[in-house]
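For this depiction, one protein chain was excluded, whereas all remaining protein chains were kept in their positions.
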Amino acid sequence: MKSISKYGVFVLLILMSMMVFAASSKNYVIVGTTDKFTSLDPAKAYEYLSVNLIQNIMTGLVTYVPGTTQIIPGLADSWNISQDGLTYTFYLKKGLKFSNGDPINAQAFKYAFDRVTKLGQDPSFLLSDVVKETKVINDTTFEIDLKYSFAPFINILAFTVAYPVDPKIYPADQVYNGMPISSGPYIVKRWVRDVEMELAPNPNYYGDPAKTPTILIKLYQDANSLYLALLSGEIDLAYRTLLPQQFAQIQQNNKFTTYVGQSPFMRFIVFNVKQDPFGNAKIREALAYAVNRHEIESKIFAGQVKPLYTMIPVGIWGSMNVMPSQDIAKSVSILQSLGYSKDKPLNITLWYTPSHYGSTEADLVLTLKNQFESTGLIKCNVNYAEWATYIDYWNKGVMGMFMLGWYPDYFDPDDFVWPFLQSSASPLMGSNYSNPTMDQLLTDARLVSDEAGRTALYDAVQKLMAQDVPYIPLFQGEQQIAAKPEVAGVLLDPVQIFRYYLLYKK
Amino acid sequence: MISMEIRKGIKGLFKDSSGLMAFIGFMILIFYIIMAVFAPFISPYNPTQPSGPSLLPPTISHIMGTDNLGYDIFSRLVWGTRMAFAIALIATAIAAVVGIPVGLLVGYVGGKTDRVVTMIMDSVYAFPGLILAIAIAAMLGPGLLNIAFSIAVVYIPTYYRVIRSQVSTVKSELYVDGARAIGAKSSTIIGSYVFPNVLPSTIVIFSMNLADSIMTEAGLSFLGLGIAPPTPDWGYDLAKGQQFILNNDWWMVLFPGIAIITIVLGFSMFAEGLDEYFNPNIGEKR
Amino acid sequence: MKTYILTRVILSIPMIFILLTIVFVVLRILPGNPVTAMLGPKAPPEVVKSMEAQLGLDKPIIIQFGDYIANILRGNFGDSTVTTLPVIQELEERFPATLELTIFAMIIAVTIGIFFGSTAAYRYGRPVDAIARIYSIFVYSMPVFWLGIMLQLIFGVWLKALPVSGRASPFMTPDNMYTGLYTIDAILNGQWNVLYDSLLHLVLPSVTLGVVISSVFVRMVRSNVLLSLSSQYVISARSRGIKESKVLYAHALKNAMIPILTIMGLQFALLLGGAVLTETTFSWPGIGSYLVERIRYRDFPAIQGAVVFFALFVVVVSILIDIINAWMDPRVRY
Partner (left out) sequence: MSNILEAKDLNVEYLTRDGNIKAVDGVSFSLGFHETLGLVGESGCGKSTIGLSLLKILPINAKVSGNIFYKDKDMVKMPDNEIRSLRGKEISMIFQDPMTSLDPIMRIKNQFFETIRAHFPKMEESEMVKISSNVLKSIGIDPSRLENYPFEFSGGMRQRVMIALAIVLNPSLLVADEPTTSLDVVVQLQIMEVLKELKDQKDMSMVLITHDLGLVAEIVDKVGIMYAGNLVEFGDVDSIYDDPLHPYTQLLLVSIPNVKLEDMKLKYIKGNLPSLKSPPQGCKFHPRCPFAMDICLKADPPTFAVKGRKVKCWLYKGEKDGSRKTDTASIG
């Protein structure tokens, strides 16, 4: 018995030393995240991590210069846009191959575009709303015809929904759930669903090869697990999402390097103007005056978000502050003018969804509730629904006032105002806001092509928004990365593509 | 006369550990009942509004500290007692109101009905209770009554099983036959012979189920299927506290956890003590 | 023995049928049918219709029930609305994690239950007995997730001794998966570091779940061993000079195991409920956390699949326990 236990200790020591040895290698970078991904099919992927992974294993016709919003050729060598802005013709690079050796040609693009429309999954509207038809001119020439001229379309083509797929592997009529076929820097080497994913360089990639032979993406179920994994050295880099307090602690910790960058991600309150009492712009205004963004910034997010006073986040051109800061007196006077008093307060219900926006959401809502109630004239109830129910609640107009967040599909001011304020788009946002002047401004801004002209129009749009207050913008997010100091190549990108293929260890 | 009886009863209670256990359990429950009833007077702050700086460790002004929004944990704990009792009582009452009559009736009627209903009840009983409650809560959505109902469904069979088996035993005993022979109605037989006999077990199960439903409610809240904040609720506070354990903010998990443990302890000690008192087991023989 | 197993399996068919019916009733007939749960109460009628048609909910309830049973018998649990994968495949991927956790938790619970419970019974009325009773009632009152959080705090945060989440460290999954149980596969592959790593990851979750369940086991073993200790064959064995340890384990406990096993089978349901909470607390990628995760998405086929799966799991375990019982008890075996 004794000898067995001695032997056991010996074996354990060996095992532990092996683990230490294994963990010291430079050949890989381990990335930890709490995000989940549901699909690596470009026709289906729409939430952040799915999209981000596809951006590392696949490429589109065009792509961004890392760290900028500048569009450069990707799989396409060059392209022409017709005078009327309706026809895009792309000339592909020669000899492109998928990771399995199948050719990347115009047929693959047409197949992918048609497939996206046919499957009708979450991101498909990005193509189907604008694209009239696609044509294969020859193996390397691909033409896209639009329904109407749409300046930001080239940005959509940089998004995952427009990436080509291998027609031999990806079925035309259903979502593909197998191992992805790559056209980007990495291939998926191993995939233990809900646990981890291992990436290896794609030998058939046209561009600069990936810097590290192995990227391991570890999935954690909550911020605590991720934080502990980082502290214990189990992972090299944590990306999305530690709790604000945890990131603040890591920033104090000199064993780690932190990276902070702007993010176009923003949060706001939506008013359903068709539901009483939110149809009254005065009430919306009174509520807007009650919001204290700095309290939210410091108390809930430990300073890791930026107060936002417009719908166009800072960092996107055209952004200008139009919303008021907290002014309780003003809020009170508006409410009093509407006949509300201590005995007859304004009764409202603020809705939120508890897990989709992270665990801080309930705290955020409770803080807002207290801010509203600090007027003394508002009784604010709080209610919640899980994400899937939530979506349909807002589609069906169940909720009068609710929390939402926005992550742009393409990086143009248009994507921050049109979907919210245009009268045909706003019902999808749950707002039902409609103002003919606003519609005119938005349409004009899409047609004008010079930036100065568009800036002027978006100024007007934002001012009108601040008058009508169909939304209360709250704050914009921050990209945060915490990594071991030996990890290099971390690039926080304005378009929020996190590039695993640039990572390496010093 | 009555006081004599009571004194005798209390004396009996203290003869051994089971009585002591029931007594301690009862005292814990009294403590929490007082807390629930007098919550407005006991709690120093409004439980649904910040009352101090965030994440304050226990101090004199906030004896259990504050959470990340500056809510006073002690006040939330005091008010949370009401929520715990409310859900547990409603859930257990629903379960009893369904389980007891069905058990009485089916046990009394017997035969095919008995076999079918018993099989159904046994299956519900065999089903993992929490998972059933999760499924029902997920279907019904948040809200006090919905949660109470989800929990109640799980506990119906416990009443049913005990009541039914007792009824069939009692039924076969002579005095019921005698009653039937002199022409008593079924309802009279159930009411005056069967029910008094199953009452002790019912009280025990009721108390036991209160303990279990508080636990189940905490579980549902922990999974995010509970009551919407800022309503004070121990399970919710505990789930929230878990987010902050890595910051060493231990008070956020410790105190709600202790509250759940002690109240469940109260109910189950009470139940167990009563059970041993009513049905002394084979303990002393060996 | 073969006939016994066969009979036992056949006898469980009505139970399976009732369990499936319960799931059906809960998910379809209760207010909040799957479509409104998925789409919200004020969904436009045409959207509801198409969704209903997609899920086969437009048919009469009896036909739906028939379809549902038939599909489950064919192993068809539908496709997840989140991942579009067949639910059965997702369950298969997740099941080994749950199985591994429950096996280890069961081992811990049974070990504590048997040693503590039988010692308490043997030393009836002595301090050990009192401690066992206090232990079981105290642990019973402890929410499993609270214990889990406390263990995470102590062993993960303060002592930094054990991993607090997941099944494995990076690169520490077995190369070849045979069973999906990391420990077994690591042994089969001869990857001893992987085995060590997966055992480390198992410690806190299985201890948490095992300890909480052990409360019931301690109590149960104690009362059953008390019963069998007072039985004639124990006195008779003592009268022949059999050692006390042998009297306790070979006679009293072995005989008590028959009722204990039966009750343990019933407690397995409790264990699975605890597993859902434990998996969530420790980010354990099993079916419990799958269920919780998919509830957030209102992924109806996945919820139904997971719940049905748990129900079937309970039935299979109860059959297994009865078979073990029969194997232990010669009176049934012959």
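All chains are identified by letter, namely A, B and C, in their written order; residue positions are counted from 1 within each chain.
Everything below uses one rule, namely that a contact is a pair of C-beta atoms (placed from the backbone, for glycine too) under 8 Å apart; a residue touches a chain by one contact, two chains touch by 3 or more.
Only a predicted model underlies this, so the values are computations on that prediction, with no experimental measurement involved.
Undergrad: Looking at the whole complex, which of C:50, C:111 or C:236 touches the chain that is not displayed?
TA: The missing chain is touched by C:236.
Undergrad: What residue numbers in subunit C mark contact with the hidden partner chain?
TA: Within subunit C, the residues touching the omitted chain are 124-125, 230-233, 235-244, 246, 250-251, 254-255, 258, 328-331, 334.
Throughout what follows, only the chains that are shown with their structure count from here on.
Undergrad: Going by C-alpha centres, which chain would you call the most central?
TA: Centre-most chain by C-alpha means: C.
Undergrad: How many angstrom lie between the CA centroids of subunit B and subunit C, rounded to a whole number?
TA: 23
Undergrad: Please work out the Cα centroid separation of subunit A and subunit C, and write it as a whole number of Å.
TA: The mean C-alpha positions of subunit A and subunit C differ by 38 Å.
Undergrad: In angstrom, rounded to a whole number, how far apart do the mean CA points of subunit A and subunit B lie?
TA: 45
Undergrad: Residues touching two or more other chains, restricted to subunit C: which are they?
TA: Subunit C, residues with two or more chain partners: 37, 152, 157, 280, 295-296, 298.
Undergrad: Note the residues in subunit A that touch 2 or more other chains, in rising order.
TA: 222, 224, 228, 355, 386, 389
Undergrad: Any idea which subunit B residues touch subunit C in the complex?
TA: That would be residues 17, 119-120, 122-132, 134-136, 138-141, 211, 215, 218-219, 222-225, 235, 238-239, 241-242, 245-246, 248, 250, 253, 257, 260-262, 264-265, 268-269, 272, 281-283, 285-286 of subunit B.
Undergrad: Flag every residue of subunit A that touches subunit C in the complex, lowest number first.
TA: Residue positions touching the partner: 11-12, 15-16, 18-19, 22, 28, 30, 36, 38-39, 44, 174-175, 177, 192-196, 216, 218, 220-222, 224-225, 228-229, 232, 234-235, 355-356, 386-389, 391-393, 395-398.
Undergrad: Can you list the residues on subunit C that touch subunit B in the complex?
TA: 14-15, 18-19, 22-23, 26-27, 30-32, 34, 37, 124-125, 130, 137-138, 140-146, 149-150, 152-153, 157, 223, 226-227, 229-230, 266, 269-270, 272-274, 276-277, 280-281, 291-292, 295-296, 298, 303, 307, 310-311, 314-315, 318
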